[in-house]
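Let me give you the structure first, and then I'll get to my questions.
What you see is the complex with one protein chain gone and the rest in place.
Just so it is clear, A, B and C label the chains in written order, and each chain counts residues from 1 on its own.
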Amino acid sequence: MIELKREELLISQLADLLINDKHIAVGAASPIPGAAALLAKEEAKIQNNRLRVTILHSNKYNNFTDGARELFDCAAQGRIDTFFLGGVQIDGEANINLVGTGSYENIQKRFPGSFGSALMYFVVPQIILFREEHSPRTLVNKVDFISAPGFSDENIYRPGGPKFLLTNRALFKFNKQKKRFCLLKIHNNESLENVIKLTGFKFDVDDNLTNMSIPNENRINILRSKISYMVSEFYPEFADRIWGV
Amino acid sequence: MIELKREELLISQLADLLINDKHIAVGAASPIPGAAALLAKEEAKIQNNRLRVTILHSNKYNNFTDGARELFDCAAQGRIDTFFLGGVQIDGEANINLVGTGSYENIQKRFPGSFGSALMYFVVPQIILFREEHSPRTLVNKVDFISAPGFSDENIYRPGGPKFLLTNRALFKFNKQKKRFCLLKIHNNESLENVIKLTGFKFDVDDNLTNMSIPNENRINILRSKISYMVSEFYPEFADRIWGV
Amino acid sequence: MNQFNELSLSEIVDEVKDGDLIGIPADYSGVPMEFTKELIKKGIKDLRLYCLPLTTIQGDMLIGSGCVSQIEAAAVTLGEFGLAPRFSEAVETGKIVIKDSTCPALHAQLQATEKSVPFMPLRGVIGSDIQKYRKDWQVIENPMKSSGNKDEPILLLPAVQLDVLIFHAPCVDKNGNIQIGRRRELATLAHASKNVFVTTEQILDIDLFDDELSAATCLPALYIDGISVVKNGAWPCALPGVYGADNDEIKKYSIAAKTQKGFEDYMKKYLFN
Partner (left out) sequence: MNQFNELSLSEIVDEVKDGDLIGIPADYSGVPMEFTKELIKKGIKDLRLYCLPLTTIQGDMLIGSGCVSQIEAAAVTLGEFGLAPRFSEAVETGKIVIKDSTCPALHAQLQATEKSVPFMPLRGVIGSDIQKYRKDWQVIENPMKSSGNKDEPILLLPAVQLDVLIFHAPCVDKNGNIQIGRRRELATLAHASKNVFVTTEQILDIDLFDDELSAATCLPALYIDGISVVKNGAWPCALPGVYGADNDEIKKYSIAAKTQKGFEDYMKKYLFN
């Protein structure tokens, strides 16, 4: 069997978080979340369950017909169960920064901007933060700019928020009460010590800390024989690099 | 030549009020305004001018694609120059009532309701009130219910409002400053005395009070040979009754 | 196999509960008359009708049959066949609560729910008796410093979420996408409704999303909870683009329904023939 790629492990890890969903949406430039959502949909179909996936970057997997605002309206209506967000910086209270580093008025390095995060983070019940790079540069003690806050006061309308943070080294769960991440799983080639060293914020460690689970053969088969081709429609470069399709 | 019908005279009278328009919209159950708008469009075309007509009751002459709200949004944007409104009652201050007679909480006779009048009356620059029946029952001193007011305080956003009132007996112009109608024209078979008697509100009389002008032969030709068929698409019963098409 | 929840008409009827706030499409949006018939037969009670923005024979029949406790609308009318007689009488005798509105307000209240905001502002309306009698509406001074006029009164309308919406559509595809064409007010209605059911003339064995242009004519399946095929499901109302209104029948209704007795005789035949 061909060796499991790191991206495949991450896709499988994400797919495990999607099994209770009815509708998953995936934003721009997210091949790994997109593949995970399609994998979850395919596995649901085998169980005779219907899972809807909306991939904005795709025509084929885009369920919307009301223009670019429908993603946000649909999410605000509570019709999207899971959405993925990234960040130039993510801090220990799950604040995310997509704008830049340094002080805002005198910015050091400018990044693209906040996209729809400032609404989606508030209204989608399960937000999965996904950032491959796991380093003190990306996972910081305090973000330089809050594109969207990790938590809100009680009087703020906020049915949604952060549930998990996945990097290429670790999976964290966010504890809303404690406003703090808890480490659940680490990559097979990774040590807890190293994860602590590479994380710029303090976090709890789950009593049952385990390695990320290797996908079974069935899942790997579906991923390589089916999902790969689906992904190649909207992320051809990624599909080519990982699976050569 | 076939005798001019009263409806044709009213159509011609209305068409005279539309010559400076770029976009006229016509709501439900308005065959005479609809025919007038199409006549104005046809005459504009002869002059090489472009006049747009949106008839909501028609598919062919309906320019909208954003659902039933587009009429109101479009009007609020200032993109409709003339719209027509009616009324169970219309009073001397141009308040209109489409709801019913008697006190609202203990209504005597209930009519359909206000439709979109409460917005359209505020935002369309030229509102033409059109009510065929000219009697003390329809043209009253004070309406029993204000579906839309004839004028508003200065701090209210109101680029639009009443400009004319046409009945099957008379044409009035509304004077915004005086909040009062002024009689401009009366039907050939009508006397000023009778119009005063049949009008439930006080009004001014224009120094140049004239009869409604009889349409010239050209206009009658266009109306009968062309507009009649257009109208039959969306008001077949009316077109049949007036022109037998 | 059709990839959606295909229901019988009676299963859809069972999804509507006494007291529900139900979305009522205008005569141009696909009136679900066969569904309405079954709903009346079931003896539904205390429905609150939310019309976008008006209703014709559908609302009048429901009112005349004693199914309705409240109606919010910009108009109730039989169009060229005159007043809606059961509606008018019910209002005149105080049998139902009428929340008089105006078309753009009915749209805006649903758009607020579409965006999940508590209210929408609207211009116009102020100074009308519509506004005067709507205790759930509110006028505030424009709070926005960077736009509009500072001392301008602004009408705020509450977000309204419907319990259930039923409409009739020309066709749906095998994946449950509904072809609505230009009738985009149906999308607004669906977005603002907890549950949405559709009766339709036919199911097409295609996916309308396979083509970008036909996709643009759809209300996506994700908003739809169930679909039932009902031939001539809008009769005697029109289904625009498919069949016209049966004007003879509506005229017959308009005459019969002038009295409650005439209405009841008419309905006996209408419901059980």
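Just so we're on the same page, a residue touches a chain if its C-beta (ideal position, glycine included) is under 8 Å from a C-beta of that chain, and two chains touch if they have at least 3 such contacts.
All figures in this text were calculated on a predicted structure; none of them were measured in a lab.
S.K.: Considering the complete complex, identify which of A:69, A:137 or A:197 is in touch with the unshown chain.
M.R.: In the complete complex, the chain left out is touched by residue A:69.
S.K.: With respect to the chain omitted from the figure, which of C:58, C:88, C:102 or C:116 is a touching residue?
M.R.: C:116
S.K.: Using the touch definition from the top, which of A:61, A:84 or A:122 touches the missing chain?
M.R.: Going through A:61, A:84 or A:122 one by one, A:122 is the residue touching the chain not shown.
S.K.: Pick out the residues on chain B that sit against the missing chain.
M.R.: 23, 50, 52, 54, 59-60, 63-66, 72-74, 76-79, 123, 157
S.K.: Residues of chain A in contact with the chain that isn't shown?
M.R.: 28-29, 59, 62, 64-69, 71-73, 76, 98-100, 104, 107-123, 145-149, 152-153, 155-158, 237
S.K.: For the chain that got dropped from the picture, name the residues of chain C it touches.
M.R.: Counting only chain C, the missing chain is touched by 104, 108, 112, 115-123, 136-138, 140, 142-149, 152, 154, 156, 158-159, 179-182, 212-217, 240-241.
Going forward, only the chains that are shown with their structure count from here on.
S.K.: Looking at every pair of chains, which has the largest contact count?
M.R.: Top-ranked chain pair by contacting C-beta pairs: B-C.
S.K.: Quick one: chain A and chain B, Cα centre-to-centre, how many Å?
M.R.: The mean C-alpha positions of chain A and chain B differ by 58 Å.
S.K.: Centroid of chain A to centroid of chain C, CA atoms only: how many Å?
M.R.: The computed centroid separation for chain A versus chain C comes out at 39 Å.
S.K.: Using CA atom averages as chain centres, what separation in Å is found between chain B and chain C?
M.R.: 28
S.K.: Among the residues of chain B, which ones contact at least 2 other chains?
M.R.: Nothing qualifies.
S.K.: For chain C, jot down the residues that touch at least 2 other chains.
M.R.: Answer for chain C, listing residues that touch two or more other chains: 187.
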